[in-house]
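Heads up, one of the protein chains got dropped from this complex, but the rest are sitting where they should.
As written, the chain order gives the labels A and B, with residue 1 at the start of each chain.
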Amino acid sequence: MGFLNYVVWLPLAVGVACFLVPRRVAPWLALAGALAVLGLAIGLVVDFEAGVAGIQHSVDESWIPELGVRYQLGVDGISIFLILLAALLWAGATAFSALRGEPGDPARSRLYYFLLGLGETATVGAFMAQDLLLFVLFFDLMLIPFFFLIGAFGGANRIAATTKMIVYTLVGSLLMLVGAIATAILVSQETGELSFALADLRENLLAAGSQEWIFCFFAAAFLVKMPAFPIHGWLPDAYRAAPLPVLVLLSAVLSKVGAYGFLRIALPLYPDAAVTFQEAILVIGVASVLYGSVMAFTQTNVRLIAGYSSIAQLGFITLGIFALRPDGADGAVLHMVNHGLVVAPLFLIIAILFARTGTEDLREMGGMATRAPVLAALFLVVTMATLAIPGSANFIGEFYILNGLFQEKVVYAVVASAGIVIAAFYALRLYQRTMHNRLPEGMVSRELSLREAAVLAPLVACIVALALWPGLILERGEASVEESLAAVEPTQVAER
Amino acid sequence: MDASTFGWLVLAFPLAGSLLIALAWRALPGRTAGVIGTTAIGLAFAASIGMLLELLGEPAEERQIASALWQYADAAGIDIEAGILVDPLSVFMCLVVTGVSTLIHLYSTAYMASDRGYARFFSYLNFFVFSMLLLVLAGNFVFLIIGWAFVGFASYALISFWYRRNTATTAGMKAFVINVAGDVAMVIAAFLLIRDLGTVDYLEVFAGAEEAFSVNSGTIVAVCCLLLGGAFAKSAQVPLHTWLPDAMEGPTPVSALIHAATMVTAGVYLIARMFPLYELAPTAADIAAFVGLATLLIAATIALAVTDLKRIIAYSTMSQIGYMVVGVSIGAYSAGLFHLMTHAFFKALLFMAAGSVIAAMANRQNVDLMGGFRRAMPLTSALLVVGALALAAFPGTSGFFSKDEIMAFATERGGMYLIFTIGGYVGAFLTAIYAFRIGFRVVAGEPCREARELEQGHLVHAEPENPATGEAEDTDVGFPGPEHHIAERAWPMAAAMAVLGLGALFGGLVQVPGVTHVIDEFLAGTFDPSPLFHVEPSVGAEWLGLAIGAVISLAGIAVAWYGWVARRNDVTLRLIDRLPAVHRFLFNKWYFDEIQDALVYRPAIAIGQFSSAVFERYVVDGLVSGTVGVVRGAGVVVRGSQSGFVRAYALLLLGGLLALALYFLIVSS
Partner (left out) sequence: MAVEWYLVLSSLLFATGAAGLLIRRNPLVILLCLELMLNAGNLALLAFARSLGDMDGQIFALVVMVVAACEVVIGLGLIVAMYRRRLPLNVDDMRGLRG
């Protein structure tokens, strides 16, 4: 019954426990905790019943009855693999931090691991929440640890970067809060009973007029979080300033919460508005794909290349969701996991390269493959997955997404597919300029250490495994995605 | 074992070889990696023969066997199986691919012996063959695209194999990106098929296509044209061919593999495999044929002008692939595939011989510097001439029968298709000239310095330098270092070349008009439903075509002899002087690279730089500074009340209390 509670709160409990143990032990305790959460998440996936729509493992407690807020958790085919992804990457980031002795200042290491734990609790909670207000709460809670992680442990210019990020996301969050409260109140005027439970709200949809403005509020919050063009202004600064293990989580997991929010909240609760704004969001998606890709191949900072490529990939995910068809949305669910799995090792590799070259500028790098064949091989796999080479799960994700979009809006699909070609270019450019060509004077190519390999290799193994059987996610996501789109489709069929 | 089990084995051996070498490379001593790699491909060849025998055991109409290992993805109405299709066409391709690849692997065990990346090379090489076999055996469009892209990846890895060379890495990237563009076109074609047929499985698509599409309807023409995009990118057809000559940056065995067995023939295979669709879309088929014709002529003219030995052969590949594309597009399926097979033999041979010559030249590739190797390298010279003879379609060689069969078919279809006959013969004339430009420049004439030294038994050593830029090579990561290997001194190279030499000479005898029909009969299992497959020129017409071909071939060789042997290159020099504009145009490869650069690459870079310099700063950042401004302004207003005087706070508190009390009083009264 309360299984989900353990998954949500264990990371925070471990984070608090970090304050109670000696400083040297804190990283290892955090790592043990993260691995335990990963184990629980794997158990959750194993236990998951495929091909069934609806919530499983539900937890439902009364919380603030006066406001109709319930403490309601659950997983379904959309969230299950995102939870696994979060647990996996948190374990990876924690392991990477612990093994490399992050943060540099050991006096603050307890705080660092506590914040990581808090972040995991908030993120997993957001993926599990089945109550609108609970979701908003977890969504905003995510911001706090990351604010401090970047602000306190980041690189140069971190204060300005965090401020910018907070301003952006807070504006989105506040709009979302307003939207959530408005939804519940407007629905309660119809039904006479105030409830924030998603299940209740889904049964009593709002009138099209109110749906539209509330949808816009939610869309703003989610698009900022992803981020999408042109509201990605916080991304370059935050990506430059964040410590790399934190950046892994920021880029790989947190960005997914935005896309997830569309599937969990925006489409089921505001289906009419989703149809109304479909074109607008598709334009944003296509623009994100093209703009992100083009920016990625002109940048010289390796973090920003990965960052802008994330904008492009999340653009694909947006397109998949707003194809408003099960195949597109199912592909989007797969692609969320794919992107997380790919971008995480990418940032870890950037950290590993930085340790060898002392720079993050592409123009000053080169020839790193010379004495590091294992690193080169792992990086090559990641690069190929990044550019979604057919045969990778990323390709199947994009295949489903673009197929869904193609059947719905041919032009968008064809234009967006140009992004795939540019992706090939920027991903290879990143790989070549770092690993190939001549080794610059004074740089030494060094093989992966055992500790680095211990984190990187399992992640790459996950990429390869998923490439062999992307059906794992697609087949489990299908029923839930159809449920999430159920309210959208009839209106569309009527329109045709 | 049935045919499909053999099919899976064909895939399993190269993949296993690649993984084994990749994982165990540190533990493999000496040339073990090469032995493992060669054995793996040899076993795949054996399994292909097993597949062939099993298939021949079946009745002719049951020679299409589909098999799936697992459900790759099955959701939201798209069902993708990890499946293969074993039929005469795929078996034919497997035999050619694995057979020629085995020999290339064998050659490489010696040729690459002193390279530091020996194990890496064989791991890539095995993966390349695996990808090509996956492409050929795939039973649905998704796995076709997967094999297609893996081939692109493997070619990237091998072209930029010497990754310290800037030119090599750039060339690899170019090959990959152009191929991805082709992949995307194929993916969109798959979307169209899913839309109208709801499936990606070959057999279901072919079965359903005839009912779903009328002849030359818009969708089917679009599908076929999009597939052509993929085919042209992979097969280096105009205008997507620019990567192919640059791909010569890779080691010579890689060039042999790309040009003979894997990769560039994929486009020809694709058109042949999709024949039910192309016969529904004759417009698209005609477009393909015309592009093939253009390519074969353009490439032949360029091959007359460039001076890099490997690039001459590369352009000749483009030109020969042009013949095959014309063949399979106009319906001469068995002729096109026959030419694919003979071309694999003589092109692999030519590259191997060229590799041997280049090794003797201490890695210099300019034909103008070469000459007179006939005494220094008798074996290499002889086999080079054999390859050139087959390429020039000298009467009796393999190229002679296969090339002319395509032209005979075009004549038989008549009408517009006569253009292909005429164009084909013009191309054949040019082919004969450049084939023997290679032959005569290398073999005949005064021995160059390297050849003279080699006659004394001394192989020239030189610091390797990049033939494109002239800068010294970085031999630290592997480069066929100061050690070079020539066929005369390494038995694996000699053996591989000798086998291919036999193939190039006698491979054509399997299909002599009026005498033997081995390929025709075998491929009938795949192409039987096609009406075009049963169009057959009469034996007399074929022999007439062969006679014309023989005359043209001999004329071309005579011209080459006149130009480069009898008059010692004077003629060509005077021609260059007389027609500088034409020479410059050809030497610069019709300026295709420059056009691509100006139309695609530069605009993209410019947009990117504009975005990051202007848009990002003013618009995107403007948004955030606007938000910050609003928040800050509101803050200034609120801050005014925070005076820090405790008593002021108290006053505010009391004032608030009073106001509340007043409010309730008013409300209650």
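Note that in this section a residue touches a chain if its C-beta (ideal position, glycine included) is under 8 Å from a C-beta of that chain, and two chains touch if they have at least 3 such contacts.
All values reported here derive from a predicted model rather than from experimental measurement.
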(request) Could you tell me which shown chains are touched by the chain that is not displayed? (result) B
(message) Need a quick check: the contact residues on chain B for the chain that isn't drawn.
(response) 638-647, 650-651, 654
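In this section, only the chains that are shown with their structure count from here on.
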(request) Give, as an integer number of Å, the spacing between the C-alpha centres of chain B and chain A. (result) 37
(request) Spell out the part of chain B that touches chain A in their complex, as residue ranges. (result) 22, 25, 70-78, 80, 120, 142, 145-146, 148-150, 152-153, 156-157, 160, 163-164, 166, 169, 172-173, 176-177, 180-181, 183-184, 187-188, 190-192, 194-195, 474, 476-477, 604-605, 607-609, 611-612, 616, 619-621, 623-624, 627-628, 631
(message) Under the stated contact criterion, what part of chain A meets chain B in this complex?
(response) 163-164, 167-168, 171, 230-234, 236, 291, 294-295, 297-299, 325-327, 330-331, 367, 369-370, 373, 377, 380, 384, 387, 389-391, 395-396, 399-400, 402-404, 406-407, 413-414, 417-418, 420-422, 424-425, 428-429, 432, 435-438, 469-471, 474-475, 477-478, 481
